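In this view, the complex is presented without one of its protein chains, the others remaining in place.
The block that comes next holds subunit A.
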């Protein structure tokens, strides 16, 4: 009997181990078809609500044609040109495959095709169908930061045929005057600098009004033989670039195979990395595998290369929201940390991009854009100090000491800038503020634009071009403690012992200051305090758990804060971690922005904060509750949203929002 039980147990163990092995081994991008719904029909240039695909930071994107299943085959929808508030769809479908039966002298009607598949895989749009004994497979993927390849494999499954392949397409009306042909390229001018370009493998291009057609040479396709036709679309921002990419892209026309293989390997590696998790493991990556892939895709689709007034590549908050096609200080630190395990270079450049907009005093701009003529740099304020965390975390992933050396002095300057420009009474506790003396910009500096805690704040001048509000914020100072510790670590790595010692010491002092001044024994929560009186501004928001996330609170204080977080009438709402206690009279979950809706960064800070102080069960429970309750998040093709309604759990505001995705990835 004992032997029998033992045997049974061993069998179970064996079987479960085998399954485990299989789960981790077989994962590649083809296991994740259509994680996001990228299907759409483009009828007008300002088409709204169609999600799209991009990769490697192109400033254009493509979608799957919704009508493919209804016979509109041989093409993909788009491209969408990302030009901030002036974004538009260039074409319903710029490249459509044409197949001519030479013997019968007729162009095949693709709508008669069979066995149609139209699928989005991570990093790839793929369409396949069969017609007239021909098996057609159409691929779309990006090959560099300006260009997309569309290639068709045509295999003859019947008897010998004579075929002629080609492309045709159209652009929306307004641009017809500016199409021009040169060599094997069709150039479409967007404005005096920008242009879109199609590259073919021959010169037989014709254009009329808003349409063009390209026809390849006739060819014999013997039974079982395969032929490939490739075209490249690129969107460039000046004449030099256009020439550069015209030249560089010729190689794909001749042989697209190496590019395809590289694309496949790169994406399979991403997926593999994703399933290794980040270490914290507060969410089960195998359980929420689709959500994990969706989060990664959200970041990848928001990847924008250096262009125009953006000098290094980075990740924008949302490609789908025109005013979010720029780089923001606060968002960027989060994006870079999340993407570092996948694309170290992108993470590093993302940080560099932000430091490109560090001024002489050391301040980093709030936000800036590719085309500053459309929307300028916001120098009126900066954002909360998370760049030390970001630089250190990216170093941890890339182990690039040169990168640390490059950023170290800049980081020090930025950190010190706070104490010169944002500490009105020089007591070591900083305030949010602005450069132009407006209260609104000071609130923006916190990132929590309209948080209730700033409603009564008054702006005061520190020095010329430096203003503070009359309250010392708990989140700001908690981040500053953490940043001092990161600076200490970096200084140690770079053998700068003096700085390391000083910052370690400063961190301890500030930590004690926060514990003593900003914690309310009565409420068991941390608050901002008024500048002179040090009276607590007793409005409960996510800033109250910033000391937990930054390891600033004492264990006893943390215990009390966790109680507040876990209170269903305050922060443990159906979708947990609202940006204002649900018990507050100004709680407005629908329109509140920072007065109710759940932002995943603050939720992440709460979860990690609880975990930091040993409340691991609570942390796991809340992490799971968050992803399970948010509508459309874990189990559907719906895009990840900017924020979520804490009561109805519905998604709010922008779609495909990067930092939401970034923080989900960090939880795995």
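To be clear about the criterion, a residue touches a chain if its C-beta (ideal position, glycine included) is under 8 Å from a C-beta of that chain, and two chains touch if they have at least 3 such contacts; residues count from 1.
The criterion applied here is as follows: contacts and distances are computed from a predicted model.
Think of the chain that is not pictured: of "Hydrogenase 4 subunit F", "C4-dicarboxylate ABC transporter permease", "Monovalent cation/H+ antiporter subunit F" or "HTH luxR-type domain-containing protein", UniProt labels it "HTH luxR-type domain-containing protein".
One of A:101, A:189 or A:375 touches the chain omitted from the figure, and that residue is A:375. In the complete complex, the hidden chain is touched by one of A:439, A:489 or A:559, namely A:439.
Among A:202, A:308 or A:322, only A:322 touches the chain left out of the display.
For subunit A, the list of residues touching the undisplayed chain reads 43-48, 84-86, 173-174, 321-323, 374-375, 380, 436, 438-441, 450, 590-591, 593, 653.
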